[in-house]
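Presented below is the structure to which this report refers.
All protein chains but one are shown at their positions in the complex.
First chain written, first letter: the chains are A and B, and each begins at residue 1.
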Amino acid sequence: MKKTQTVAFANLIESIFFIALGIWAWIKTGSFEEVKNTYVQASTFPRIMIAGMLIFSVILCVQSIWRLATWKEEDQDSLAGKAASINVFKERPIQAAFVVIVLAVLFVALFQILGYVICAAIVSLVIMFLIGKRNWLQMVLVSVIVPLAMWFVFYKVLTVNIPMGPLSFLTDLFG
Amino acid sequence: MRSKTAKKVLSAVVTVAMLAGLMCGCGSSGGSGSYPEKGISVICPWAAGGGTDACLRAFCEAMGKDLGVTLTVDNQTGGGGILGHQAIADAEPDGYTIGMITFELATYEKLGTSELTWEDYDPLCRVNTDAATVTVNAEWAAANNITDLASYIDYCKAHPGEVQMGGSSNASVWHIAGGYLMQETGIDIQMITYQEGAATAVQNAASGFIQGVTVSLAEARSFIESGHLICLGVMDEERNASFPDVPTCKEQGYDITYFTQRGMAIPKNVDPEIKARLEEACAAAAEDPDFIEFMNNNGQTISYMNSEDYTAFLQQSAADVASAMDALGL
Partner (left out) sequence: MDFGLLFDSYFAVWLNPQVLFMTLLGACGGVLLGAIPGMTATMGVALLIPFSFGMDLIPSIGLLLGIYCGGMYGGSISAILIHAPGTPSAAATLLDGYPMSQKGEAGRALSVAMFSSFCGGVIGALVMTFLSPLVADMAMNFGPGEMFMLAVFGLSVIIAISGKSIVKGLISAFFGMALCTVGLDPTNGIPRFISYKQTGLLDGFQFIPTLIGLFAVAEVISGVERIISGEEKQEKSSEKIKKVLPDLSTIKKIWPNILSGGLIGTFIGAIPGAGGDIAVFVSYGASKSASKHPELYGTGIPNGVAATESANNGCSGGAMIPLLSLGVPGDSVTAILLGAFIMKGITPGPMMYISELPTVYKVFAALMLANLCMLIVGCCGVRFFAKIVSVEKKLLYPIILVISLLGAYSINKNVFDVGVCVAFGVIGWLMNKYEFPLSPILLALILGPMCEKNFVRFMNIQQGNFMAIFQSPIAVVFMAIAVAVIIFSVFNQRKINKRMAGASASDE
């Protein structure tokens, strides 16, 4: 195992990420408008929190560098273990996870146009296929009936309107 | 085993779907061919359970009696009411989506959070107004010989910037009421904001953390009755029916009227015939005994205005609100 695959190395990257995020956010707080009639400015509280985040990120960073500097191949402790990977190009499970994320984003993008039932049915069908379900009858039934039932409960029992897109006629039908 | 459970689940799901089918028969309402043919969706820009929501639900019940269809309240909340107000303005102008507009609409343009103004709507009617008050902690008032509005204002003039009054959240109606009070009487008080809402402000005032509140009588009711708070004046034209002992500011020589308002509105470009039908339903609803009883119990005042008057009112109040916000430096 290489040094760059250890948890310690992953921690180093994470701490750098949080430090960068903190610095960016801190700079942003500089542009908050200041007002006269208050004793605490809008930027005060966020700055305290960002400072806290930065301090502990730096601690994590130093810890990780220290661990990496003294790292040996045969170390067994948790920091020397193998870190999780998010390499999309190599690992199939990660690819699947990304497909789910993309589907969820598509769900959000198409929610108003296609409506809940259609979006939900498509998303769940594709995910079921992706994770190796092949019983088409079950797949189609579950992914169509569950969203329909959810819509019905929300619309009829809880009187919550949900976009239905092309299926809006159902709303009129159940008046 | 696995497929057996799956089948069980499936059968359960199918049963639900069949039940859904059955219930559809009971749910449909008979359309007569003319408007309204189907249920109307009513957008509420504030969360379920709040004051606006309660008032609107009761009003919709009453409108439904006249229109003969169900009016479904749809709480589209977020962005300090902007999202819901936007949704009403952007709705399909077919008369099947209407909504309730509230006081806060007048503040958005000034705050810069949205460009929406009353001119983006066709107002149907005003439903309710609740007046702001000057209500102070009883112990504090007794210690400083404050018995009425005049002595309160004298005290504030003698101690500029020291008296702390609570409203609700920033730029909300009760917060701006404080600004209006300052502007009209020339006093300098510090307004403390309560994002959690008026209830917390009232509790804080009753325990003496702040000296007073500007919230409505209904919201301060329990502590006024218990004697923790005393109301020095209501910013209304007339005394409140539930509190006949509390004087108005006007009768004490200060011409201050300030209230929150709620009304029904539709998007622009709705067919005039449909609009007329809706106005008729609003007028009938405001007279509905159930609605009146509900509002009385709730301590909310029904102050119905027809479409024309309400439009003029909105125009006037937009100007008033803007100048009060200037006094607060918003």
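FYI, a contact is a pair of C-beta atoms (placed from the backbone, for glycine too) under 8 Å apart; a residue touches a chain by one contact, two chains touch by 3 or more.
All of these numbers come straight from a predicted model, not from anything done at the bench.
Put simply, the missing chain touches A, B once the whole complex is considered. Contact with the chain that does not appear here is found for just one residue of B:144, B:170 or B:252, B:170.
Panel shows subunit B; residues 1-2, 5-6, 8-9, 47-49, 53-54, 57-58, 61, 74-80, 82-83, 86, 111-114, 164, 169-171, 190, 192-197, 199-200, 202-204, 206-207, 209-210, 218, 221-223, 225-226, 228, 290, 294, 297-299, 330 of it touch the chain omitted from the view. Mapped onto subunit A, the interface with the missing chain covers residues 7, 10-11, 14-15, 18, 21, 25, 28-29, 32-33, 35, 37-40, 42-43, 45-46, 49-50, 52-53, 56-57, 59-60, 63, 78, 83-84, 86, 92-94, 96-97, 100-101, 104-105, 107-108, 111-112, 116, 119-120, 123-125, 127-128, 130-133, 138-139, 142-143, 146-147, 150, 154, 158-162.
One rule holds in what follows: only the chains that are shown with their structure count from here on.
With centres set at the average Cα position, the gap from subunit A to subunit B is 37 Å. Against subunit A, in their complex, subunit B makes its touches with residues 6, 9-10, 13-14, 16-17, 20, 23-24, 27-29, 38-39, 41, 70, 72-74, 190, 329.
Of all residues in subunit A, those touching subunit B in their complex are 35-37, 138, 141-142, 145-146, 148-149, 152, 156, 159-161, 172-175.
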